[in-house]
Structures are given as structure tokens and as C-alpha cells.
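A single protein chain has been omitted; all remaining protein chains appear in their positions.
Which chain is which? They are A, B and C, in the order written, and residues in each are numbered from 1.
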Amino acid sequence: MSFKATAREIGSATVMDLSGRITLGEGSAKLREMVRDLLNSGHKHIVLNLGDITYIDSSGIGELVSGFTTVKGQGGELKLLNLTKKVHDLLQITKLFTVFDVHSDEQKALSS
Amino acid sequence: MSFKATAREIGSATVMDLSGRITLGEGSAKLREMVRDLLNSGHKHIVLNLGDITYIDSSGIGELVSGFTTVKGQGGELKLLNLTKKVHDLLQITKLFTVFDVHSDEQKALSS
Amino acid sequence: MSGQTKRIEVTLETLMESVDLAEDITLRVADAAGFDEEQRYRIGMSVREGVINAYQYGNLQSRDRKIFLTFELNEDKLLIRVLDQGAGFLLADVPDPLAEENLLKTSGRGIFLMRAFMDEFSVARGTNGGAEVVMAKRCPPARRDAPSASQEG
Partner (left out) sequence: MSGQTKRIEVTLETLMESVDLAEDITLRVADAAGFDEEQRYRIGMSVREGVINAYQYGNLQSRDRKIFLTFELNEDKLLIRVLDQGAGFLLADVPDPLAEENLLKTSGRGIFLMRAFMDEFSVARGTNGGAEVVMAKRCPPARRDAPSASQEG
């Protein structure tokens, strides 16, 4: 299943509902463009809903880190929402779980 | 999906509802045993319901022919019911469609 | 898809389970090449039949022989080779399964199906002496009509 993203504006934040795979040659490049486009259009409060992301490889992890630091560098924030067990485990073993701002409740992700 | 068969006795006939693949190393050998067991137990009027057969290779075709001639040789009859398009096409190009007694209606297969 | 030919080589052991594996890899390759379900089925079945023959007749089920499966994809077609380490055979020696006297035979339809399901089919002698079945399917699929059973090749 290929990578897809749809945006929802909620208040000053943008929730991106992502689905499919974030991998080299597939979702990674699209994710990068997406974050760049959001920043270029002034959207600095981004929540990535990963609930329907089925698979992330090391390239995808790198892209999440890149998005996180880029958004932060521009004074915004990038949060992760609804990690599946596979994605949770990946962030756990790579020690990124505590680096990212991870949420399991959209309301709390938006208000935190 | 592996080969499965369940029997229904209807009057003097046995309807075998088959599903899965009839291929070398999978359904072919089972189909042969099944027909042999039916003949050994005196069941000579056999209807093979192929409606849920997803795939047949040349070995499976050979096994259908074998069953057909074996049953006939013992004074019985073996009919084929509910061919999918793929199976229909296979029997068509191998010129076996007119050799077999093929039906698309169970009642008619039983009463013919 | 670039203009260059893409090549994938798979070496399989002479085992019954190599038959299903070869078919599944073929379906995967044919899918990536853009063939629709019906064409994938035909290509997969053809490789299945070719590998069954390499397993049974070519390599005589001997574990120290190998089956070599090669895919070559270009803009025109997907070319597939199934090479074994047997004695080889001549197509001229293979009986026609559609002949009246062969219709009720319980075998002898494998090569016929490969011919019917592929656009090109031939048997060569491999460099190592074994049989090399060479078959091709036009790509993107042009022929959507009922399978023809022409005996070219």
C-alpha cells in the first residue's frame, strides 16, 4: 500500500493523516516535500497521524527526524500521533521515542 | 489457499464441494485419493463442485481426466459443476470441455 | 521503467516447493512489470509448468541439480528462461495433447499450456546441455482475447 497524506486544519494546527509505507523511494520523499510545503505556507504546528502507517524503514525514520528538527528549527513543533505497535517498537529501539513528542489522543496532541 | 473437499450425499449421488488449488503436490494427490475412496465405498455417481477452485495446473487437469475415466470404467459417472472462468477456459483450450459432463446447475447435474 | 533491459536471476533447488516459489516470484515480477491479473495468471502458470518439467524430467528430482530461472524485462516484453541440468529434449518429440488419441491422457499438457499462455515459446539447449525453455509475454499486454493454442515457436 503506497503512501498517502490528507490534511485537516484544526485551529492553528495541521493534522496530517498519513497511511501506507514511509520507505526509501516511496513515502520518504513525499513526507519531506509535505513538511516543506507546510512550512513554506506558514503552517508550523504539525501533527502527523501515523495510525494507518503500516511500515517505516530506516529511511522513513530518518525523514521523521528530519521533519522534527526542521520544524523545530523554524520555531514550530511536529508531533506524532497514534503509533502502531511496529512503529512504536522502532522508535523505542532507536531511542527516538523520548526525542519525539508522541501522543495517542488527538485532543491532547492539539492542546499540549 | 490449499485444497479442501467436503462431501454431501444427495440421493444416490455424492456432491464433492472442492475449494482451493488442484495442482501438483497439493490438490492433485488428494483428489485422486478422494475419488478412489468414493469408488471403494461404492459411490459411483460423483459430482465435483469446482465453484471454489481457484486454480488448476496441468497436473490438476490430468487428475480430473483420470477421475473421469476411472469412474466411467467402473460403470459410474463423474460430472463437473460450477466452473469458474479460469477453469472453463482451461478445459476449453485443452478440448476437454466437451469430453467432460459439465453443469452449471446442481439440480440438473443430479437429475441428468 | 527505463529503456534498458532489467534482469533478475533466481537459482532454485530441485525440490517440489521450488515450483510454488518460482510461480510466486514470477507473479511478483509480472505485477511490477504492469501485467493485469489475467496475464499474471498466465505467465505464472507457464513458469509453474516449466519448473515442474525441469524438476521432473530435466533434473529427475535430483537434489544436486539446480533450476535456473531468469527474467528479462524491456519495453517490449517480459522474457523468461527456465534452464535445467538434464539431458534436454526436442519439441518435435512431444505429442500433441489435442490429438484425438491423446485427449484422455492424464498428462502431456504442460508445454501446450505454456504455448497457449505465452506469446513466444521455444526450447533451446542450455550452455550446460540441459533444456532451456524460453518464453515471452508482450508488455504492456496487447492480447486480451481468449488464449490461442497456436503451435508456433
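Here, a residue touches a chain if its C-beta (ideal position, glycine included) is under 8 Å from a C-beta of that chain, and two chains touch if they have at least 3 such contacts.
Since the model is a prediction, treat every value here as computed from it, not as a measurement.
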| item | value |
| --- | --- |
| Which displayed chains the hidden chain touches across the whole complex | A, C |
| Touching residues on chain A - with respect to the absent chain | 23-25, 57-59, 61-63, 65-66, 68-69, 86, 89-90, 92-96, 99 |
| Footprint left on chain C by the chain that the document does not show | 4, 6-13, 15, 17, 20-21, 24-25, 28-29, 32, 63 |
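Keep this in mind: only the chains that are shown with their structure count from here on.
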| item | value |
| --- | --- |
| Chain B and chain C: spacing of chain centres that average the CA atoms, whole Å | 27 |
| Chain centre separation in whole Å, for chain C relative to chain A (CA means) | 45 |
| CA centroid of chain A to CA centroid of chain B, Å | 54 |
| Residues of chain C touching at least two other chains | none |
| Per-residue multi-chain contacts in chain B, two or more chains | none |
